[in-house]
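Chains shown are a subset, placed as in the full complex.
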Amino acid sequence: MKRFSSFLTALTLAVAALSAQTAAPTPVLSSGNTAWLLAATALVMFMTAPALGLFYGGLVRKKNVLSVLMQCFAALAIVSVIWVAFGYSLAFSDTEIIPGVLGDFKWAFFNGMTPEVLSPYYISDATGRVPHLVFAMFQCMFAVITPALIAGAFAERMKFSFFVLFTALWEILIYIPLAHMVWSANGVLFKLGVLDFAGGTVVHINAGFAALAVVLLLGKRSNHRTLPPHNLAYTMMGAAMLWFGWFGFNAGSSLAADGIGASAFVATNSAAAAAGLVWPFLDWLINKRPTILGAATGAVVGLVAVTPAAGFVNPAGAMAIGAIATIVCFFMVTVVKEKLGYDDALDAFGCHGIGGIVGALLTGVFADPRLWKAFGATYSGALYGNPGQLGIQAIGVLVSVCLAFFGTLIIYKLVDLVLRARVSVHEEEVGLDITQHNERAYTVID
Amino acid sequence: MKMVIAIIQPWRLEYVKEALYAAEVKLMTVSEVLGHGRQDGAPEIYRGQKETGNLLRKIRLEIAVNEAFVEPTIAAIQKGAKTGEVGDGKIFVYELAEVVRIRTGERGGKAIG
């Protein structure tokens, strides 16, 4: 079997050296790395449901909370099936249908991936591998959460049938090719040298701009005015659970229980903490009160922004990224959104799209070469004498923004040929829970 | 027999209850309502957007009393609920044609207390 060097876009060049260095020892199963990646996979699963469901669900009105929870849960179920059936193979296979863009069906239904087979992919630990099945499942949970993130934008007005078809097609036609381009060893974007530790482009920029495309086509909610979240305690719970799960997302992305994973863990927590302070501080300055929703939103923005940077930046860099991204997103969500008038209901674009871009660019600024030194690689940002990295990051951002935005426009239009996207105004008024699922979240008396 | 309905600020409920007890009015029915009155109330702000709903939380009291108790009841509610700020609320009074105590079947003035 062809040996992959690594799935990280960032590792293109460095990895040559790395592979050479580490070519000698035969890869063996590392039970420690496997233990961490099993746990990390469970943590990333936890992010989609219940965490994201609660974060989003608390923000909508009572009559729509189930529809949001259902979208998260359905994304988990639908994408898991697609991923096992052929998604993983199309995204990560080393033999390809479209070179550099799409793999083939060689690993369909995890064919040939019996339990003893080791993952061909590794990041910081070339010798101590995890089972191939674990790597595939870890990736599955990334594929799951991405369409669920988009759902925040079009909350409270999309037909469930449209959601199902759209999610399936979007996963296959946008997520999978982008994942292949960015993460597979043959991927066209992989070869650019873009630094993206845990999925800033494939997950967050991708979801964010898909969200923007959808809401532009779908239009505003019929009664588009600011409504109070129906349960901010859920939103707070959800934010805390996302933070918790994100440790798996970012620190799991080293595919090893080692110092790089640890470093990503530290960066994740530092960025979330800094961002979780900055947003309510801006609230305090501008609107007189530090808000809980601000703290929760800030933390999530910090987590988004640090995602591409997690394994490359030191704690101070991580805090800077979290803080800067929060300032930009605050401005987008509270000023620009209103000005432009698109209805990004729960700020999927404002937080993930914009936060993702800021994070991707700042990775090119704050990447600290000291981190990977002992691991035989060098990743430097502008601050450490490598201004060119910023340019590479910008190209990466541009390509993924275009792919996500225009690709999504097309998919939407495609699905729109078959199914109407929006519920009727009457259904919107009555609420999606009753009209789409014939259920209610809460009883009044019982 | 009269029914006295009062809409008050939620946090005045304890004071109103005390005042009513002091006036020997001890039976009442309470519920949570939303009110739109003259009070504006700083709008809540969510992600920098001002909430545009304008219904404020209020408590609604429903107290059935015999004629002699109407004015003392009104006075007690006023005593407990009044802060002098806009939003203190209102009292509505209407005539009751009949009152029945379910347990005993008693009717009228006897059933009220």
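Just so it is clear, A and B label the chains in written order, and each chain counts residues from 1 on its own.
The rule is simple: contacts are C-beta pairs under 8 Å (C-beta built on N, C-alpha and C of every residue); 3 or more make two chains touch, one makes a residue touch a chain.
Note that the coordinates shown come from a computational prediction; the quantities given were computed from them, not determined experimentally.
Asks: Determine the copy number of each chain kind in the entire structure file and write them next to their labels.
Replies: Expressed as a formula in the displayed labels, the copy numbers read A x3, B x3.
We take it that only the chains that are shown with their structure count from here on.
Asks: Find the geometric centre of each of subunit A and subunit B from their Cα atoms only, then give the gap between the two centres in Å, rounded to an integer.
Replies: That gives a centre separation of 51 Å.
Asks: In the complex formed with subunit A, which residues of subunit B make contact?
Replies: Touch list, subunit B to subunit A: 44-53.
Asks: Could you list, by residue number, the parts of subunit A that touch subunit B in their complex?
Replies: 225-229, 283, 286-287, 289, 291, 293-294, 297, 330, 333-335, 338, 347
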